[in-house]
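Mind having a look at this structure? Questions to follow.
Of the protein chains in this complex, one is absent; all others appear in place.
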Amino acid sequence: MSAEYTADEMMSVAAARALGDGMSCFVGIGLPSKAANLARRAHAPNLTLIYESGCLGAKPSRLPLSIGDGELADTADAVVSVPEVFNYWLQPGRIDVGFLGAAQLDKFGNINTTVIGSDYRDPKVRLPGAGGAPEIAASCGEVFLVLRQSPRAFVEKVDFVTSFGHGTGRGDREKLGLPGRGPTLVVTDLGLLRPDPETAELTLTELHPGVELDRAIKATGWKLKVSDDLKTTPAPTEQELTLLRDLEKASA
Amino acid sequence: MSAEYTADEMMSVAAARALGDGMSCFVGIGLPSKAANLARRAHAPNLTLIYESGCLGAKPSRLPLSIGDGELADTADAVVSVPEVFNYWLQPGRIDVGFLGAAQLDKFGNINTTVIGSDYRDPKVRLPGAGGAPEIAASCGEVFLVLRQSPRAFVEKVDFVTSFGHGTGRGDREKLGLPGRGPTLVVTDLGLLRPDPETAELTLTELHPGVELDRAIKATGWKLKVSDDLKTTPAPTEQELTLLRDLEKASA
Amino acid sequence: MAELLSLEQAVARLVRDGDTVALEGFTHLIPVAAGQEIIRQRRRDLTLVRMTPDIVYDQLIGAGCARKLIFSWGGNPGVGSLHRFRDAVQHDWPVPLEIEEHSHAGMANRYVAGASGLPFAVLRGYTGTDLPAQTDTIKPITCPFTGERLTAVPALNPDVTIVHAQRADRSGNVQMWGITGVQKEAVLAAKRSLVTVEEVVDELEPRPGAVVLPAWVVTAVAEVPGGAKPSYAAGYYERDNAAYQAWDEVGRDREEFTKWLNDLTGVKA
Partner (left out) sequence: MAELLSLEQAVARLVRDGDTVALEGFTHLIPVAAGQEIIRQRRRDLTLVRMTPDIVYDQLIGAGCARKLIFSWGGNPGVGSLHRFRDAVQHDWPVPLEIEEHSHAGMANRYVAGASGLPFAVLRGYTGTDLPAQTDTIKPITCPFTGERLTAVPALNPDVTIVHAQRADRSGNVQMWGITGVQKEAVLAAKRSLVTVEEVVDELEPRPGAVVLPAWVVTAVAEVPGGAKPSYAAGYYERDNAAYQAWDEVGRDREEFTKWLNDLTGVKA
């Protein structure tokens, strides 16, 4: 029997599990950073974390509050300039996984963090913008996304393509000459989605324990495809929960 | 009455005098480095020396043996990478003077350090090559050259333009869009040459004390023009000689 | 050689109405005091440049100093949106704000080109995104050797760049360490530059990870202890996270913001 846990905790644990030991990971702030740091503590001590502030191999003892937290610099193997981190480290495709959040995501894994609304010049909501994401999504070996699932966030088509996922389907990345494989996994508070091998449409492959399929369908703004082989995510172990909560406590 | 001195000492002293206090100077190794370091000791304590090995503001206590001498790094304000020294520091035209030597120099101040002989693929003599000189000659505010005068070194037309001086005459630099003013002074063991204001042809403007004009003419491989207002270089002062000899002694 | 000035003098001399001004800092060492001095001196029609405009840019925008923002990520880091920025973009308050939007990789390379004396930089960027359709300063370029298509962005050469550093010596040589972002490039790319520092010292002791800007590429240095607060200065003070949280409340409301602004500028309500 496992301990009690929240949907957000399940999300962080599931996201952390996706990161294998020895990988290098370009880490976005917020949920991706939490998951990546949990992974490093739980099962991937040799996970190399790279932050866009220039910190290579950061080993923070608490969750960084921002992408440029001093803790990242103090614990890094090397701190390089921001131009260097993008040009020498991200761009050549050295990094295995880009781990990103998103404000809006569509069924082909395209990401919007720019504007809500159809008119860029007169948006309904102005979001922060691209940051490092377009090139992270382009150049990393693959991309993992982590965000809470809701019809507002999971839309048929994003209002603005800030970062390219799979475009309008399988093959678009190759046509554009994008080196990385793009989004291969989306971790939410309800389950996991992966691009269909043939169409690249995001498909529900796992539900978290206790989540009804119908809830995941309703939380998706497109007609969600469900894998024939739908599985249930293993619940967080006590060890995972302890590590996650310790990490959050150390960061409060 | 001044002390005795050699022609080489006169050359170094005359070259050093050309560098004003507060200037920044991109320093070639050998004679230019000796002159620049003498200037910093003699009359230009705030002369900023930049070496292509990445040493900015080097203040060596002895003459560096090479462009990458450890003494340069140890005494520099900052040591940067070689790409940075060329891209961030030289290329934008931040540096007042480029101080170079040459194997072969022609009457328009073009420099050859590549091959002697007319066939690049089958040279009479293979020289070391360009190094940093082409871009130093292009981007510094002006260029000073220092080399011993002889008909072999001072030729009508260089066999190979490694670094562009004034091309075929005044106006060529502007046509090519070269930002710096190019060679404005050539210091030799016999005297000083400067480009004619109208034609840019190198013209003898000063003779060192005791040097016969005829000797300078014979040591030049083209029909040397002589300034109507030919002057005599002031002999090295005792202070200059002492500083120069101390510097050489400290470097032996 | 850098001149040592007070912050007030330095901003008065270096920042002019209509200038393109970059106040750079990547979470760490943000030149907040200098930004607020620009507000106090009521500069107008600035084109503000920064990769990560945060609360001091929200303040500059809310105070009506800017007519344009060139940026790649605008937010209150760890908190949420910049409400004054949003209000300017969405409702032209207090004045319209034109935007020129890039990615971090694009902005970083624009500064690199600026620092390098080149008119443009080349990167693998923006591919497949909607940014090039909205931003004129993103163009394709073809490799003359392989024929491959890449992206070009033009150099950024601000009229003034302002950064904050830990130390300078009395000659104006500047030393910063920790996360130093794109500050060196932003200073080298600018026509004029101001560095505010925690302290002026007799000698800059070499330190691991230190970046040194020689005095001859810095226009002015101003000693402004705490000049990066509420951001942090490694070796001096920590980030004041509560202040970032608190800004959300102030920035969210025009009236609250106006009160804050009047306090800053000494105007009585």
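Which chain is which? They are A, B and C, in the order written, and residues in each are numbered from 1.
FYI, contacts are C-beta pairs under 8 Å (C-beta built on N, C-alpha and C of every residue); 3 or more make two chains touch, one makes a residue touch a chain.
Since this is a predicted model, take the numbers as computed values, not measurements.
**Student:** Of the chains that are displayed, which are in contact with the missing one across the whole complex?
**Tutor:** Per the touch rule above, the missing chain touches A, B, C.
**Student:** Identify the residue among B:E52, B:D96 or B:E201 that touches the chain left out of the display.
**Tutor:** The single option touching the absent chain is B:E52.
**Student:** Looking at the full complex, which residue from C:L150, C:V200, C:A246 or C:L264 touches the chain that isn't shown here?
**Tutor:** Selected residue, touching the omitted chain: C:L150.
**Student:** Residues of subunit B in contact with the chain that isn't shown?
**Tutor:** Within subunit B, the residues touching the omitted chain are 29, 52-55, 65-70, 72-74, 79, 81-83, 86-87, 90-91, 114, 120, 122-123, 125-135, 138-139, 160-164, 167, 172-173, 176-179.
**Student:** What residues on subunit C make contact with the chain left out of this view?
**Tutor:** Interface with the chain not displayed, on the subunit C side: 117-124, 137, 139-141, 143-146, 148, 150, 152, 154, 206-210.
**Student:** With the missing chain put back, which residues of subunit A would touch it? List them for me.
**Tutor:** Touching the missing chain: residues 22, 24, 46, 48, 56-57, 77-78, 87-88, 91-94, 139.
The rule is simple: only the chains that are shown with their structure count from here on.
**Student:** What chains touch subunit B and also subunit C?
**Tutor:** Chains that touch both subunit B and subunit C, as defined above, do not exist here.
**Student:** Count the C-beta pairs in contact for every pair of chains, then give the pair with the highest total.
**Tutor:** A-C
**Student:** Give, as an integer number of Å, the spacing between the C-alpha centres of subunit B and subunit A.
**Tutor:** 57
**Student:** Please list all residues of subunit C that touch 2 or more other chains.
**Tutor:** Residues 112, 184-185.
**Student:** Of all the residues in subunit B, which ones touch at least 2 other chains?
**Tutor:** If we look for residues of subunit B contacting two or more partner chains, we find none.
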